[in-house]
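Excluded from the complex is one protein chain; the other protein chains are retained at their positions.
The first chain written gets the first letter, and so on, giving A, B and C; residue counts start at 1 in each chain.
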Amino acid sequence: MSDLSVNIVGPRMKNPLMLASGILDETGESMLMAVKKGAGAVVTKSVGLEANEGHRNPTAFEIGDGLGLLNAMGLPNPGINDYEREVKIALTGGVPVIGSVFGRDGKDFSYLAGKMEDYGASAVELNLSCPHAKGVGMDIGADPEEVGIIVSAVSSAVSIPVFAKLTPNVPNIADIALSAVKAGAEGVVAINTLKGMIISPETGLPVLGNRLGGLSGPAILPVGVRSVFEIKQRFMKEEVNAVIIGVGGISSAHDALQYIMAGADALQIGSVMRWKGAAVFGEIASGISDFMDREGYSTIKDMVGIAQEAKK
Amino acid sequence: MSDLSVNIVGPRMKNPLMLASGILDETGESMLMAVKKGAGAVVTKSVGLEANEGHRNPTAFEIGDGLGLLNAMGLPNPGINDYEREVKIALTGGVPVIGSVFGRDGKDFSYLAGKMEDYGASAVELNLSCPHAKGVGMDIGADPEEVGIIVSAVSSAVSIPVFAKLTPNVPNIADIALSAVKAGAEGVVAINTLKGMIISPETGLPVLGNRLGGLSGPAILPVGVRSVFEIKQRFMKEEVNAVIIGVGGISSAHDALQYIMAGADALQIGSVMRWKGAAVFGEIASGISDFMDREGYSTIKDMVGIAQEAKK
Amino acid sequence: MKHSEGLKGTDIVEIEKVQRETHDTVSLYFTHHDDAKTGQFYMVWIPGLDEVPMSISAIEEDGRRSVTVKDVGEATHALCTMKAGEQIGIRGPFGKGYTLVGKRVLLVGGGSGMASLIVAAREYARVGKDVTLCIGARTKEDLLFGEQAGIKVEVSTDDGSAGFHGFVTDLAERLLNEDDYDMIVTCGPEIMMKKMLDIASAREIKYEASLERLMKCGIGVCDACAIGGYRVCKGGPVFPDTILLKIDEFGERRRDAAGRVVKL
Partner (left out) sequence: MKHSEGLKGTDIVEIEKVQRETHDTVSLYFTHHDDAKTGQFYMVWIPGLDEVPMSISAIEEDGRRSVTVKDVGEATHALCTMKAGEQIGIRGPFGKGYTLVGKRVLLVGGGSGMASLIVAAREYARVGKDVTLCIGARTKEDLLFGEQAGIKVEVSTDDGSAGFHGFVTDLAERLLNEDDYDMIVTCGPEIMMKKMLDIASAREIKYEASLERLMKCGIGVCDACAIGGYRVCKGGPVFPDTILLKIDEFGERRRDAAGRVVKL
C-alpha cells in the first residue's frame, strides 16, 4: 500500500496536497472546508500590513472552456491584525497552516511573518510573485538579489520555516530559487500566475478592472512543470537540499505526478476548484495512490525528481 | 466598407495577417499555400548558417483538447544557402516575404539578414526568442542590452526593415522592445513561445526529445495580448514610433482584435492551423472585416492601441 | 477545438429594452444563449466601471433574459440609466438556483430580492403549484412586481401605503396561520430571511433562501462571498434551511471588500 504522507512542515502531512494561496482561503471557515475535503495543509490568502479592498471588479474570470482563469484581485485582505481570527479557525482543522504574506521590503515581511508565527502558523510563504500589484509581489521578486535580501531578513526574524513563492515571468527562475535558499529559505513555491490581459473588442477595453492580471489554471501547467524541473536541476547541480512545492494548473493526479517527477516534494492546488470544488483534494490524492499501487512506488519521495534522470 | 490593408513591409499588405515563423513555412510551396488561403504576408522558418536537423522526436504535440501545443523542434532548417530556393518560390505568391533568421551574435545575424535581403525578402525578423535552443534564441534575447547590440549590427548591414522577435519569458518585455527599436529596428514581434515541459508519469520521462520546449496556441493568448499592451504603452510613453506585430494564441477574429486594440499593427498566425488549417487566414480576415463594418471602424489603424486609452 | 473560437472574458450583449419597474428600479432586457435556471445570477459588467452580481429576472426559451436593478450605488445607478443599444458584459449563469420543490408554496420577498424571487414564483405557477407571493416594500412606490398573472399576491408596506401595514414577516405569519404551506422560499434583506428561517423551522416547513454577499469572481475561487465555509456564488445563492441553521453568520455578520468581519 502506498504511503502519501510527506514531511514538509510541522506535523507530517497526510498527503502532499496544499490549498494554494488566494483560492478559497481568505476566511478561516473556507480553509477548514478544504481540510475537510482532504487537503494535507492549507496556505492562507496573502496578508499585508493593512486591510486592503483590492482592485475593482471585474477581478477574476474564466477564459476558454476550462482553459484557465485570469485574475487581478489586487491582494484584498483584512490586514494582519484582523487575520489572527482566520488562522486560529483554520488551525482547528488539525493540519499545518502556512501563512502567506506580502510586503514591500524585508522589514514588512519580517513583521508579518512574525505575526503569522505568533498566530500558530507552521511556516510562512513569502509572496514575491503576484504579477498585478504595484511595489510588491513580482515587482520585487524578479531579481535574485532582492529576493535574497528579503528572505534573509525574514529567516532571521522567525523560527518557523520560510518558503519563497516565485514568479514564472522571468528567464531564470532557478537563479531566484537558489538565491532564496542560500539566504535561508527552507524551500521555494513555484509558480505564481503568468502576467496576462484579455481585451473586449466590442468595448475596446481590457476586461479586468486592473487591466493587467495573472493567468492560472490548466493553461500554465507546462510552465509550472518546467519551472520546477529547472529549479530541481539547479538544486541537484549545486547540491542544495531544499524543499520544492509545485503549483500551477494542477487538475488531476496525472498533473500532480508530473510536478512530483519534475522535482516537487509537495503541491498546491488552486484554480481547478472553479470546476471541481474542494472535492478535488480527495480525487487527486486517491488518483496518486492508485498510480503508486499500479506502478509499484511506495512513498512520494520515491518519485520526487525522477524525470531528472532521463537519459539525454 | 472596411479596409483591412496595412502598410508594414514592402508592398501594402491586403490584410494584417502573416504566417508566423516555424509553422508550415519551412518549404516555399507551403508558404505559397498560406498565401493562397489569404495570408497578407509570410514569415519564413527561422534559418541559420548551416543545415540543422533539429532535436529528436517527439518534437511537437498538442496538449489538452485544443489548449495549446508544446514544441521543441530545435530550429531545423536547410541552412541559409539552400534556403534561397524556398524564398524564391514563396515570392511568386506576390505578398511580402519576411525572412526569419537565428544566430549567435551580431555577425551571424547580419550575414543571414544580408542573404535574405539578396533573396528578395521584404524584411527580416530576428529570432531572439526561441526558448529551446542553446546559445541562440532567448538565451541571447532576454537581455535588453544584448538585443540592442545585435539589432544595431543588423540594421547597419541591411537596408530592408528589421524586426526583433521577443520572448515573453522575462519580467520586462517592454524594456527589450524599446532597446531593439532604439538600436534601429523598424519594430518588434511579440511573442515567441513560453518555456514549458510535459512529463509522462507512467514512464517518468519528459515527453519532448529535448525535454524542454515552447508552449503556443490558445493557452498563451492572454500573455501575448498583455505583452503587446505593455510594449505599446511604453512606446507611447517614450514617444517612439515603431511597428508592433502581435503573435501568440490567435485563433479567431475576436483574438486578433484583442491584439490590435492592445497595440498591434499586424498579426501573425501559427498554432491554430493545427485545428483550422491555413483556411483560418480567410476566416479571421473576414471576421475582422465584419466586426469593423458592425462597429463602424474603417481602417485597421483606427483600432490600433485603443485599449490604451481606457480610463483607469 | 473549442478554444479556437477565441478567448473571451465576458460576453458582450446589447440592451434591447429598458423597462422601468418602480421609481428606483428598472429591468434590462437582452439576449444571451445559455441554460440559465431559476434563481441563478449573472455577473454584469458595466464596461470601464464595475461588475456586479444580478439575479436573472426573466428566462425565455429563445435566449431572452432580463436583470432587474435597484439603484443603490455607482454601478447600479449606471445600469439604471442605460439605454437600449448600449452594451454590457455578461458572465454566467452562475450558482445553484431554487430547488422548486413543494406543492403549496409561500414566497416571501423584499426589495431587490424580488428580482430573484419573481422567477421562482412564475416557475412554481407555470408547473401548476399553489403559489402565494408575499411582497414587502417600504412604501407603495417601492413595490416591485406587485401584479403577476396567475399568482396570489399579498403586499405589506412599512408605512401602510399599500396592503398590510408592517413587516412582511408578520404578514407571512398571518398567512401561515390561515393556510397550510409545505414550502417557504425567500429573498430579500437578510434579517427578514433569518426571521423567516426561525418561523419555518418552528413550524417544520421546508425552507430555502437566496442570499446576497459581496461578490468578486462569481465562480467560487476568491472567497469574497464566503459564509461559514460556503461560497454564496457557488454553493448558493440559494441555500436550504439545513445549511443555514448551522451557519451562525447568517443574519448576523458579513465580510467587507477587504474580507473583514462586519455586522450586517
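Keep in mind that, in the parts below, contacts are C-beta pairs under 8 Å (C-beta built on N, C-alpha and C of every residue); 3 or more make two chains touch, one makes a residue touch a chain.
Please read all numbers here as calculations on a predicted model, not as lab measurements.
The absent chain, not drawn in this view, touches the displayed chains A, B throughout the complex. Touch with the chain that is not drawn comes from one residue among B:Asn15, B:Asn52 or B:Asn192, which is B:Asn52. For the chain missing from the display, the contacting residue among B:Asp25, B:Glu125 or B:Glu186 is B:Asp25, taking the whole complex into account.
Within the entire complex, the positions of chain A that touch the omitted partner chain are 65-67, 217-219, 221-222, 249, 251-255, 272, 275-276, 310-311.
The chain not shown here touches chain B at positions 22-27, 29-30, 32-33, 45, 51-54, 56-65, 67, 69-71, 73, 76-79, 82, 85, 198, 200, 202-203, 205, 207-209, 270-271, 273-274, 277.
Criterion: only the chains that are shown with their structure count from here on.
Ranked by distance of CA centroids from chain B, the top chain is C. Closest chain to the protein centre (all Cα atoms averaged), using per-chain Cα means: A. Centres computed as Cα averages put chain A at a distance of 36 Å from chain C.
One simple way to say how far apart two chains are is to compare their mean CA positions; for chain A and chain B this gives 32 Å. The multi-chain contact residues of chain B, meaning those touching 2 or more other chains, are 67, 218-219, 221-222, 254, 310. Counting partner chains per residue, chain C shows two or more touched chains at residues 2-3, 7-8, 48.
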